[in-house]
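All protein chains of the complex are present and in place, except for one that has been dropped.
Going in written order, the chains are labelled A and B, and every chain counts its residues from 1.
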Amino acid sequence: MTKARAFGFTVAAVCLLAPGLPASISAAAEEPKAQAGQPSHGEPEISSQGWSFTGPLGTFDNAQLQRGYQVYKEVCSNCHSMRLLSYRNLGEKGGPEFPPEAVEALAGQVQVTDGPNDKGEMYQRPARPSDRLRSPFPNPEAARAGNNGALPPDLSVIGKARPGGPDYIYALLTGYHAPPAGFQLAPGMYYNAAFPGNQIAMPPPLSDGIVSYGDGTKPTVDNYARDVSAYLMWAAEPKLEERHEIGARVMVFLIVFAVIMFLAKRVVWARLHEHTAPSV
Amino acid sequence: MADTTPITPANMPLPDSDEPTRRDVIMVAAGGFAAAGAALALWPLLDQMNPDQSALSLATTEVDLAHVEPGQAVTVMWRGKPIFIRHRTDAEIAAAQDLPVDDLPDPLARNANLPDNALATDENRTTKGREPWLVMIGICTHLGCIPKGQAVGDYKGEYGGWFCPCHGSQYDTAGRVRKGPAPQNMAIPPYAYLSDTKVKIG
Partner (left out) sequence: MEHSSTYQPTSGFGKWIDTRLPIPRVMYTQFITFPTPRNLNYWWTFGGILTFMLVAQIATGVVLAMHYVATPELAFDSVEHIMRDVSWGWLMRYSHAVGGSMFFLAAYIHTFRGLYYGSYKAPREVLWILGVLILLLMIATAFMGYSLVWGQMSFWAVTVITNLFSSLDAVVPGLGTRLVEWIWGGFAVGGPMLNRLYSLHYLFPFLIAGVVALHIWALHMPGNNNPTGIDVKGARDVVPFHPYYTIKDGFALVLFAIVFAALVFYGPNTLGHPDNYIPANPLQTPQHIVPEWYFLPFYAILRAIPNKLFGVAGLIGGIAILFFVPWLDTSRVRSTRYRPIYKWFFWAFVITCFVLGYLGSQPPEGAYLIFGRIFTAYYFLFFLVVMPVVGWIEKPKALPGSITEAVFGPEEAQASSEPAPRRREAEAVL
């Protein structure tokens, strides 16, 4: 292959692949991949669900995120903190996008600790949008004491902190089954098909009807699991939509720029061939 | 048979200087894209220094005024700044109200709750129905010192308001500058009363 042909092929390949790069990277990559090389016993089955936010053009479904927040608030927040989020995030663009009055109301429903006041005492007051989400326990020791020694992890970035991301969270929440025959379940533990090692300290948190949805969505464990998984993915990546949007413009800019630079390079180098030996 | 001519700019093959315009278009386009790309890349690097979302989200402070007697004052922090809240006596209120605005060095109210062109009447520096209370950002508008006048024993200047020890600016009982190098009246922050004894700043 001559130099020119090799070069032309490479450029064409890059320009053809460039638009596909975001898609191919994004399709598998937006959530952390399930790891290879996991222990051979109890290998969790994590199948990939269809989410509205996967792919380079993916966006969140506001209504789903709002339902997910409701599930978090009514079920999960009794044990799990989300201390990196603030109530105002619930109203910001790219998320559940609750209207401002709803954000004030959601915050106001919760009592948070503030102070010290002039007497030096800490006191309780209703939360404001600028406050962080209230943690159920004041410190990890209290959390352990309230949960048989197990520490319920903070859920702020859990969507990125587990291989499989929202797929894994969904699989875990819907993975509570009776253990297979002969499986040794330690006392206080529950069998879960998705959790590494298959034994989890968290009792099954969801059951049909435990949360009543206001928008007509069926109150099933499957829907709760889906909605809260999507919500947790947003909580981990609140800038996902903005990132995709800006990314699209950047990719277009760069691809056009690449074409222009390719032509400019050829223009400049053509002068060289004019002056010296005619090109072979 | 190596060519041993030293390589200097004089004998290196050079691009042509007379060119068809099509070449210029592409080179200009390339340069333009490069400049645009550089500007677009530079903007986030500069914008990130602006106050971030957590600072911008209106952090509010609630203040309990129940124990502040006439003649007393409290100082609270809001957005990193001191807020002077003074419970003015009748004499202080009268001194503030009884004044033509034209005599003031700064005739504007500087009140975030009012339009920018509002005049510095005592009415525009306080809330209707709560005239004894003055809520003000306690930073001298000259070079940013914190004026004296909040504590009972402080020297309050000739006008009974506040006195800035750094360069001698004097403020009256409505926080308006009367003498000295300060160019503006001390600013009134956004605030609202939640009840007779509670005010929310910001």
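The rule is simple: a residue touches a chain if its C-beta (ideal position, glycine included) is under 8 Å from a C-beta of that chain, and two chains touch if they have at least 3 such contacts.
Here the structure is a predicted model, which is why all the values come from computation and not from measurement.
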(Q) For the chain not shown, which residue from A:108, A:146, A:163 or A:179 touches it across the whole complex? (A) A:163
(Q) Can you tell me which of B:44, B:80, B:100 or B:129 touches the chain that was removed from the display? (A) B:44
Q.
Out of A:89, A:192 or A:229, which residue would touch the omitted chain in the full complex?
A. A:89
Q) Which chain A residues touch the hidden chain? A) 3, 7, 10, 14, 18, 21-23, 25-26, 28-30, 32-33, 35-37, 56, 84, 89, 153-154, 156-158, 160-163, 165, 196, 236, 238-239, 242-244, 246-248, 250-251, 254-255, 257-258, 261-262, 264-265, 268-269, 272, 275-278, 280
Q | Missing-partner contacts on chain B, residue numbers | A | 2-5, 7-15, 17, 27, 30, 34, 44-45, 47-50, 52-54
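Rule of thumb we're sticking to: only the chains that are shown with their structure count from here on.
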Q. Using CA atom averages as chain centres, what separation in Å is found between chain A and chain B?
A. 38
Q.
Give the list of chain B residues in touch with chain A in this complex.
A. 13-16, 23, 26-27, 29-30, 33-34, 36-37, 40, 53-54, 57-60, 62, 64, 67
Q | Residue numbers on chain A that touch chain B, as the complex places them | A | 86, 88, 117-118, 125, 128-130, 253, 256-257, 260-261, 263-264, 267-268, 271-272, 274-276
